[in-house]
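The structure appears below as structure tokens.
For this view, one protein chain was removed and the others were kept in their places.
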Amino acid sequence: MHYIVLIIGAALVNNFVFSRFLGICPFLGVSRRTETAIGMGIAVIFVMTLASIVTWVIDYYLLIPFNFVYMRTIVFILVIAALVQLVEMIIQKVSLPLYQALGIYLPLITTNCAVLGVSLLNIQLKYNLLESCIFAIGASLGFTMALIIFSGIREDLDLNDIPEAFQGTPIALITAGILSLAFMGFSGLVK
Amino acid sequence: MTLLAAALLGGIGLVCALVLGVAAMTFAVEMDPREKLVLDLLPGANCGACGYAGCAAFAHALLENPETEMVCPAIHENDVKKISEILERKLASLGGMIASVCCKGTVKDVADNYIYEGPLECRAAQLIAGGSKACAYGCLGLGTCEQVCPFDAIHIGEDHLPYVDKEKCTGCGKCVIACPRHIIRLAPFDLPKCEVRCISKDSPKEVKKICSTGCIGCMACEQVCPFNAVTVMKNSAARITHTKCTGCGLCVKVCPVDVIESVIELKKASILKDKCNGCSICSQVCPVDAPKGELKNPYTIDEAKCMGCGICIDKCPKKAIEKRL
Amino acid sequence: MKKTFKGGVHLLEENFLVSSKTIVDMPLCPIYVLPVHQHVGTPCKPIVRQGDVVKKGQQIAEPAGYVSVAIHAPTSGKIKEIGPKIHPLTGRKSLSVVIESDGKDEWVDGLPLNRDPFSIGREKLVTMIQSSGIVGLGGATFPTHVKLSPSKEKKIDTLIINGVECDSHVADDHRLMVEHPEAVISGAKVIMSILGLNRSIIAIGKNKPDAIAIIREKVPPEIQLEPLEVKYPQGAERQLIKTLTGRDTPSGGLPMDIGCLVHNAGTCAAIWNAAAYGIPLIERITSVTGHGIVEPKNIRVKIGTLLKDVIEFCGGIKNPAKILFGGPMMGIAQYSLDVPVIKGTSGIVVLTQDEVSKSSYTACIACGRCVDFCPMQLNPSMLSRLGEKSMWEKALNFNLLDCIECGVCSYICPSNRPIKHFIRHLKTLEREAKSLYGK
Partner (left out) sequence: MENKLTVSSSPHIHTPEDIPWIMRQVIYALIPGALIGVYFFGIPAIKVILLSVFMCLGVEALTQKLIGKPITIRDGSAAVTGLLLAMNMPSGSAWWLVMLGACIAIILGKQVYGGLGNNPFNPALVARVFLLIAFPVQMTTWPQPRVFPLSLADTTTGATPLGSLKTAIFTYGKIGDSGNIALMDPFLGNIGGSLGEISALALIVGGIYLIMKKIISWHIPVVYVATVFVLTCLFWIINPGMYASPFLHITCGGLMLGAFFMATDMVTSPITNRGKIIFAAGCGIITVVIRLWGGYPEGVSFAILIMNGLVPLINRYTQPIKFGGVK
């Protein structure tokens, strides 16, 4: 039950996009088509989970024992960057169209604050390894869900006559804002 | 302490590097590095005029298949050269093309057969009794060309006719395909000097009835053209052979319905006084009587009359006439 | 259980304007214009020259292929011109034969004859139907002989005579069935004999009680009478077959594939005329109606009669906004009065300014009515939105090509969107792209 609450909390209540406002860049960049959104989501799930495990291990077995906690951020960034490179290679091998569709946004996961955020939150909230892992899965599922919902809306908006001034990113940001308002309804669900 | 920190960071970095190195070997994908270079040189509008699914697909085809021609109409000539160097084979560029609109019939010039109701899209309007414009060949003016242009290079003016932005047009030909009336043509960028803005195939009588600026096949242009560049055929608007046309603009002047337009501004002729021997040949060949003067004395060009056709320049035995800068 | 199909809509019925008017003969006119392309398929080839003298019923153009039928002179006279005239379907000029009537209306030698059509023989009957210029008279104008020559592997077991006439306003089939029921029934029998069938169904809309009563009286046992719910598009082939036999015509397939054949009641009468009397298709019954016409009438009109002559015969027009060839749901709007009545002209409807909506369309509000009412169960809302952006490739995923263009979606749309027009636009783009890239 505890783990389910953890997942719901990370995915819905404190959704990384709608509530914590992390990872907005890929959220806006890769949400034009649902197919790429799903691909990106899967990549993020993979990277986030892996990153949170690796960083947790590094934090508890390297940084804390040697008292290098002040280097946490830089070490995490290094590790995440390496992980993203790995994912990039795998995707390029496995699915070239997805690789091309994700384009610049794939390397951008490197600096995706959502991934770093999840790693740092794990430490901050004093989760154990399993909890960190679950939390990362929940958070990345929430991110993927947000991405897919949003891509659905945006594909639909392509067919609409949006005033010229609002076309593209402006309307995407407004829509994200309204969705974020709607997701606030879940607040208080998990303390 | 600091040393230890550096060592730790370095250690982590080393481990990551090793993992990545192994992964790079396991998941290696054969990717021609030239593909990216070629892709960067292509226009990147993914207009599809080459027949491939976007620029990336075309770049891939160029590398994969050595028989692929440079079919991209939108690319700049310099970029074609660069791509030729990358591919180490000669690619012939299509040459800079530009779209040009062959109809001048505004709403005022051509009556409508009926009141059209429906989507404001030329291709859709064409489906309903062949379009509302009385002329079956004229521009419908609903702006489909504007909508399909990936380069924002064609716009419907206030008179409901499309105008091509020469700076932006790449000659990709999307509007040419989209136009249901086929009034947009591609022409080499520098070639056309005069254009007949009508493609009607109606009989002259019919044209006269429905359009105040349609070509009525009066042959005036054909007769006046000093270079045999204009031809008028039965039941068809006049056509200009661009390779023969010098852009002298005589036909523009004589056209009774104003359907021929000068596309470029021509430089006028001027006579070098010290070279001219007053042979009067120029005044004999000039179609508009622009050179003035007396025999044996240097001639001058009446600028108001000269159209810059350049006939006199070719005929002058002393090479005393040149274009004014 | 009520026999019907999914989707469809009840139209405001305006058939009463003409449904009780007896068919009258249209008097002879000075000029007849016969476009060579009056049917689906290859246009036929004129076999007369300018200045030739022709007699009524004489062939003036021959079929130029298998999917093509002949055209005959509607009256006797002289060929005045062979040249481009406005075609009522395309709105553009197309090759037509113009006949100047001599006022005698003389039959060509040997016509009309009197023979027993059942002794002619199948093959000969089919050729005769082609050379008599018979096409589907419901409006589709598909050459009838093609439908009557199914390939060997396709077994036809049911003939359906379509007397539903579901479009509002027009009542030509209705009057035909009331006044000439035996022609329709005998025509059906001829078709049955050609195909060797022993079962056929005649379907009539319940809004034509008089026609149902008369047909019931005359109908032989092998033909079954089926009164149907009044609903548009009940007369569309697929919907009619579904209603009567419960069979689904597969997507992209023909009624032939499921053993059915649908013929219009008017076509049956034309087949009977040709088979029994040798009279080619030179005239048809047309409802001239609408609130914009002074005296709505059902007329027997010669093919090639000009619209202006028809209007004059029916007392002229008042406050016209649209003149349609065909019913308001499927008809084609005309802009000129110089167009001729052609084989597929089932009605001439003049709508007044009050009836024609002038307001322009607005954005789709996704009410879903078009989806609920679409007889093909498509998503017209999405198709129209894609049509607005000319995105035909994406539209193919939404079954663009299955649309039968009945127009129910446009009729029902609260935003007044020309959905059918958008769909036609998309279909044209698809066709052009196909021919361009040769896919």
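Lettered A, B and C in written order, each chain numbered from 1.
Everything below uses one rule, namely that a residue touches a chain if its C-beta (ideal position, glycine included) is under 8 Å from a C-beta of that chain, and two chains touch if they have at least 3 such contacts.
Remember, predicted model here, so these are calculated numbers, not experimental data.
The absent chain, not drawn in this view, touches the displayed chains A, B, C throughout the complex.
In the complete assembly, the contact with the undisplayed chain comes from C:91, out of C:35, C:77, C:91 or C:227. Checked against the full complex, the one of C:19, C:144 or C:168 touching the unshown chain is C:168.
Only one residue from C:263, C:284 or C:420 touches the chain missing from this view: C:420. Contact between subunit C and the absent chain runs through residues 6, 9, 11-12, 91, 168, 238, 242, 248-251, 253, 320-324, 326, 328-335, 337, 349, 351, 355-357, 359, 362-368, 371-372, 374-379, 381-382, 398-399, 402, 407-408, 410-416, 418, 420-421, 424.
Contact between subunit A and the unshown chain involves residues 34, 148-150, 152-153, 155-157, 160-163, 166, 170-171, 174-175, 178-179, 181-189.
Against the chain not shown here, subunit B presents residues 112-118, 127-129, 132.
Just so it is clear, only the chains that are shown with their structure count from here on.
Of the two chain pairs considered here, B-C and A-C, the higher C-beta contact count falls to B-C. One simple way to say how far apart two chains are is to compare their mean CA positions; for subunit A and subunit C this gives 60 Å. Residue positions of subunit C touching 2 or more other chains, listed in rising order: 388. Within subunit A, contacts with two or more other chains are made by no residue at all. In the complex of the two chains, the subunit C residues touching subunit A come out as 363, 385-386, 388-389, 391. Taken together, the subunit B residues at the contact with subunit A in this complex read 4-5, 8-9, 12-13, 16-17, 19-20, 23-24, 27-29, 31, 56. Against subunit B, in their complex, subunit A makes its touches with residues 58, 62, 66, 68, 71, 74-75, 78-79, 81-82, 85-86, 89-90, 92-93, 96, 100.
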